[in-house]
Each structure stands twice: as C-alpha cells, then as structure tokens.
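Apart from one protein chain that is not included, each protein chain of the complex appears where it belongs.
This part shows chain A:
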Amino acid sequence: MNAPGTASDVVPDRDAGLRWRRVHPVTPMVRGWAVVGGAIFIIGQQTLDGGPDDRGVVGLLTSPFWWTVPTGLLLIGLVGFGFALLAWRMTTYAVGEETVHLRRGVVFKQQRHARLDRLQAVDVRQPLVARLFGLSELKLEVAGGSDSGIAIGYLRDADANELRNELLARAAGLKSTVVAPALPGPDAVADAQAPQERHLAAPEAPAQPVLEVPMGRLIASLLRTSVTIFFVLFIAALVATVVVTGTPQIVFAVIAPFIGIGGYLFNRFSTEFAFRIAISADGIRLRHGLLETRAQTIPPGRVQAVAITQSLLWRSRDWWRVEVNVAGYGSDGGSGTTNVLLPVGTRDEALTVLSLVLPDLGSDNPRAVLDAGLTGDSRTAGPFTGSPRNAVWVDPVGWRRQGYAVTGRALLLRSGRLRRALAVVPHERTQSLGIAAGPVQRRLGVASFEVHSTPGPVSPAVHHLAAADAAELLEEQSARARTARAHAGPERWMEDPR
C-alpha cells in the first residue's frame, strides 16, 4: 500500500545518524560449535539407528581407517567456524530513534528494520556455550509472522541487558522526549537517582518478584503428565517383551521413540527449570532454563490470549498451567516453550499470573467467575452460558464444560472435561470472530463460536452453543471488541495517551 504522504520520499536518509555496531568477536566461536554439535548428533543418530554391528561409525572407528572420523569432524568444524567468522564480519546492528536495524548475510545480504512501537517482546537468550563465555543473544519479536524478529547476538551479558533496557525504554515512548517523564509508582524513586545518565544507558525498570516455581513441584508435575505415564508403560512393556522373548536386541529397534519421549520430558524440565516471574513497569519478566537460560520481557498489552489448563493427573493437587499467545512468539518451533507464563502452579498462583496480564477483569467478583471457568460445569450456577442438553450427541464427554462468560474486560471460554481449560481473551485483543455449524450441529440447533487470535498455543473457541446464543455472542462480542479497541491503552505504554 502506498498511502499519499508517505514520509519515505520526503525525508532524505534516516539511517545517516546511526551508529553501526558489531556483535561480540567471540560470536563465531559460539556459533561454530553448533555446526560441530550438529555433525556429532547426526553421526550419533546414524550409529544408534544402525545397531551394534560392524558397520557404521563404530565399524569405521575400529578399522584401519579410524583417522577419517576425526579428520572429517575437523573439516566440518573448520567450515563451520569459518562460515561463522564470515557471518560475524557481515553482521552489524544499530538502534535508531524509532527503529532497530540489523544487517547480515554472507551470500544473500539482508537488512532488517523493526519499528519499536510494534515491539511485542524482548528475550535475552543464553545458550550453554554462550554462557561459558558470558555472552547472550537479544531477540526482539515484532508481529510479522514467523521469523520476523531480530536476533542480535552475541553480546556481553551487561551489554545485552543494557540494550534491552534501552529498547524497552524507547518502545515505551520514554526516549522520544529529551526530558523523560517521571515513571509511575515505585519506579520514580529509583529513577530520580540517575536522571542525567538517561541518554546513555536506560535504567532497568525495577522488577518485583511475583513467584518462583519450586523444582520439586516441577519434577512432580512432569511425572504426572500423560507423556510420563505412557513412557513408564512403554518401558514396562519393553522389559516384559525382553524377558518373555529373551531377545534383548529388540531394545535397539524401539530406541528412537524412547529417546524422543525422554527428550521431550528433559526438554520441558530444562526450559522450565527455575522458573521465575516478576512484574515491572516494562511488563512481565520471566526467567527460566537449565542449559539455556532465557529472560523474557512481555510489555503491557502484548498478550493476545491466555489459557489456563489442567491435565487429568494434576487435578488432585489443583495444579494449573498458564500459556499465552504473543504475536511475535508464534508457536515457536512447535515446542511453544516461549509461550509459557507459568509451567505449573497452584490455582492461586495461576490466577495471580493471570492478574499480571489482566489486572482488572471487569467483574465484581472475579474469583467466582474464574473458579466457575476453571472447574465449574453446566450444573453449577454461575455467569457461564453453556451448551444446551442436546449437545450431548455431538460432544458426549465434554458438553457440560463448554461455556462462555463475559466480563467488562474479557471474554472467558471454558472447555475440556478431562483436561480442563479456560481461555481468556481481552476484548481489545479480538482479531476476528466466526461461527460455524455442520449438518448435525444445525439439526441439533447448535453452533460453534471461535475467536481468532494470533498464532500460539491458545485457540479460544467454544463449541455447540445454542444457535441463538452463538448469534448473540457474535453480535455483542464484535461490538464489545470495537468499544474496547477505541479505549485501549497506547502502543507505547508509558507515553501519555494523546
């Protein structure tokens, strides 16, 4: 779209005053290891798949040609490190008044500009190797679909934090004026101590710790997932098979799924390890990770939808998991580890975390509404409108849990009888709405309602509502979303609304 009066042809060159910076010179060392590690991983996988016979890498290592393996690895390493060095030479970044710029690419050059007012989240990522060197990578997420973010790395830890604070301050609208307005609340005190340094290094907005997930509970919660149960049954079946048939070779045939499940569990343990949540003027701060640590900052108003879920075996402990849709995160690599706001917590903790996202639910008795959403069904009295009785024909198990409730600020959609789920969508974050009904549903007089949210683990929908309810919800929700959008806070969360 080329709207009349676009500034780009008028302003001569906005990049002129930019100071281009290189990332830390140790970066190629860190990046290069990824190539070597990948090669070792592939070779290891091939060896395992091949079984313990004379062929494959094991056979090669015990043969007179054993030297080919280390030589090959050395060559791969040289190519990897060489390329990483070239890539480092070509990577520069700069921070402008309203944009962040990144230039990179050895063969195909790429220049990327991200607008800071469209910033959705800032992550500081520290993989294991980088941590040994005291380096971290800064990742900016903007809402441009998959792979639209900017990753600047690696930087020294202190530099990365400073850059993050600067970006957040600019995105908040603090830097656009020379004299920064006083920060609201408790931050004002911390801020007043260093007002002159503002233009050099933005101070980190002080964070108040909210809660921490104890390691014991994380382990216990993982043991109570369906995956673990499957894993244990799988091992039991395997042991039984080996004992009965007396052929231990069978273990090698099934080792791949075995590693897969174990890998999934370890991955969850590793990324959700030492999970800490804090709140600051810049939004929600998360810090977690065992091998790779990640410090996430999600500024206010960037969360598009929240889901609070409880798997079947968590029920006796009343544990809940909180996940969010943030436009830039997408469904990151399928694992969705960046979308987790609380890996496991009690009901109170989960609701506390929800209140960080949505401080005011717009209800007189928010706790009652949320409790009804988390555990209630159509038999409990409450603000939820559920499915009519004949929905049992299309959803025999879960029909009682299907339901929606509307508060002043958000739409709540509950579902799931075995795995309970409650989706919360702030009115102003509704993208579009839809209703749909198949032939059976229409015969029963029911229809499904869906809120379209940005990509992520939360897909807010409520199925098999009475047709009249669905139509009314569609009509009223679009009106509510419109009103809420008109009154939504500014994109730059510390700027005075104009």
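The working rule: contacts are C-beta pairs under 8 Å (C-beta built on N, C-alpha and C of every residue); 3 or more make two chains touch, one makes a residue touch a chain; residues count from 1.
In the analysis below, contacts and distances are computed from a predicted model.
Candidate names were "OB-fold domain-containing protein", "PH domain-containing protein", "D-allose transport system permease protein AlsC" or "ABC transporter ATP-binding protein", and the UniProt protein name of the unshown chain is "PH domain-containing protein".
From the options A:361, A:374, A:481 or A:494, the residue with contact to the chain not on display is A:481. Only one of A:322, A:437, A:462 or A:494 touches the chain withheld from this view, namely A:437.
Touch with the chain omitted from the figure is made, among A:172, A:447 or A:494, by A:447.
In the full complex, chain A makes contact with the omitted chain through residues 1, 3, 117-118, 120, 143, 301-302, 304, 327, 428-439, 442, 445, 447, 450, 452-455, 459, 467-468, 470-471, 474-475, 478, 481-482, 485, 488, 491.
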